[in-house]
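Shown below is the structure under consideration.
Below, a portion of the complex is reproduced, with chain positions unchanged.
Note that the chains take the letters A and B in the order they are written out, and that residue 1 is the start of every chain.
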Amino acid sequence: MPRHALKHYLYIIIFGTHTKAGRAFDIALIIAILSSLAVLVLESVPSIAMQWKTELRYLEYAFTALFSIEYLLRLYCSPKPIAYAKSFYGVIDLLAILPTYLAFFFPGASFMGVIRLLRVMRIFRVLKLVRYLQDSNILLRSLLMARRKILIFFSTVGILVTIFGSLIFVIEGPNNGFTSIPKSIYWAIVTITTVGYGDIVPQTHLGKALASLTMLLGYSILAVPTGIITAELNKEMNAHKELVKCPNCNRAGHDSDAMHCKHCGSELADPDKRIVKA
Amino acid sequence: MPRHALKHYLYIIIFGTHTKAGRAFDIALIIAILSSLAVLVLESVPSIAMQWKTELRYLEYAFTALFSIEYLLRLYCSPKPIAYAKSFYGVIDLLAILPTYLAFFFPGASFMGVIRLLRVMRIFRVLKLVRYLQDSNILLRSLLMARRKILIFFSTVGILVTIFGSLIFVIEGPNNGFTSIPKSIYWAIVTITTVGYGDIVPQTHLGKALASLTMLLGYSILAVPTGIITAELNKEMNAHKELVKCPNCNRAGHDSDAMHCKHCGSELADPDKRIVKA
């Protein structure tokens, strides 16, 4: 096989998802990612780490080797290797192998903290899975369309927790656990999001009244992002419906997961590959 | 009564819901299921179990006998007994009686754990009630239509809790209760779902900042499944509306709970029995 054909063949297997080999590669990669995450998670459990120390380390080296080969092959067969290396997925693929090499080549950097940090940074391998969530474009587009409203929402929440945090700091004071404004703002976030750990709670009557107000506020403003996302999703789903046209009778209005035209029964474009122009 | 007629008569009572006798049978069965659940629940309360040990055991035998007769009758009168036995409800009906027999026939398996497990497995009798929730098809259809979006949503949540759990594990460390990555992921789930038990909470400033981010994220992505379900339900309810036609004037657009045609007032098909073709 000439070098050019090999490159293209590899490209179809590694980057493509439409051939049998391409799909098999993807499934193998997902299994490898999940297994390497399992190794990382198991390593963090003291009792398991003690007993299986060597085995886990060798497995880790094996996975790093595997992902390194994958990275080099992607660089090799990509028509634009530099664009790939700079893309979101390229950076993630590099980040997935870097920590192990760093820990291996610089054993002198044996501060426990650095080593542990490098080890855990391997968790970002989980982001390699994002590649397989590309169906998520309707969700993402809804979020993007609503990004200005979401920003305003978070600014409002930010202003509210600053005010409520500071007020509770004055009302309750350091003796009741509210030792500083940052800690009080943390309490306000815990309360307004209805998480409610209970590690810091108001003790005075006035503090409880303020806390009640914060909760009721949080409870009701929770409705705002929901309303935003729902309204955007409704719009998006209708837009999508308008854009899918039957190749046979050219009539629109098909659902986003329709496989056949509802008027004439002709097969529609694969729902996964329909692209909606902005 | 000839054997064939008896079988059909039993079939109408046991499987049907449209005759008076069929409805009476259903109500009696629901009462029996709820009572047998009550026996199971009471048995688990130490003070009650001590005092009423024998009574509860005999009640349990009575219910098992009852459900066994029901199961045999269903097998007997069903036109396709094997299909029934293999169906969801057939398996549930068998599971509802099996544990008591196993505990009865194998008293040698007297490991406390096994017995207790068998006893509690009787809880799956509650699933016999699902048979009576068949009106739930609009809800179920909405969930099914949105299953791809829901899967993407859960994958995203999975990736997020893996990353946040690992980061808090590095930041807080075993000394603050975050003893392993699985436990830290458990904390991330407790936080992102806004449950907030408070059994493990961040102690450091950086940990609290990360926790705040997790909460705000959880608070806002909560909006995504709501938006999905609402958008699907809206679509589903409109679709339903289009499909209900008046038998007299043949005009459509009736609400899913309309009893009479809004144009000519003729009675419509019973809302419970309308079937929407997919």
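By definition in this document, contacts are C-beta pairs under 8 Å (C-beta built on N, C-alpha and C of every residue); 3 or more make two chains touch, one makes a residue touch a chain.
Nothing here was measured: the structure is a model prediction, and the numbers come from that model.
*Asks:* Copy number of the whole complex, given 2 identical chains are placed, is what?
*Replies:* My count of identical chains over the entire file-defined complex is 4.
Note that only the chains that are shown with their structure count from here on.
*Asks:* Given a C-alpha superposition of chain A onto chain B, how large is the rotation in degrees, taken in steps of 5?
*Replies:* To map chain A onto chain B, rotate by about 90 degrees.
*Asks:* Using mean CA coordinates as chain centres, what's the gap between chain A and chain B in Å?
*Replies:* 30
*Asks:* Could you pull out which chain B residues touch chain A in their complex?
*Replies:* Residues 145, 148-149, 152-153, 155-156, 159, 162-163, 166-167, 169-170, 174, 179-182, 184-185, 191, 194-198, 201, 205, 208-209, 211-212, 215-216, 218-220, 222-224, 226-228, 230-231, 234-235.
*Asks:* Looking at the complex, which residues from chain A come into contact with chain B?
*Replies:* 37, 40-41, 44-46, 116-117, 120, 123-124, 126-127, 129-130, 133, 135-136, 138-139, 142, 150, 153-154, 157, 182-183, 185-186, 189-190, 193-199, 222, 225-226, 228-230, 232-234, 237, 255, 257
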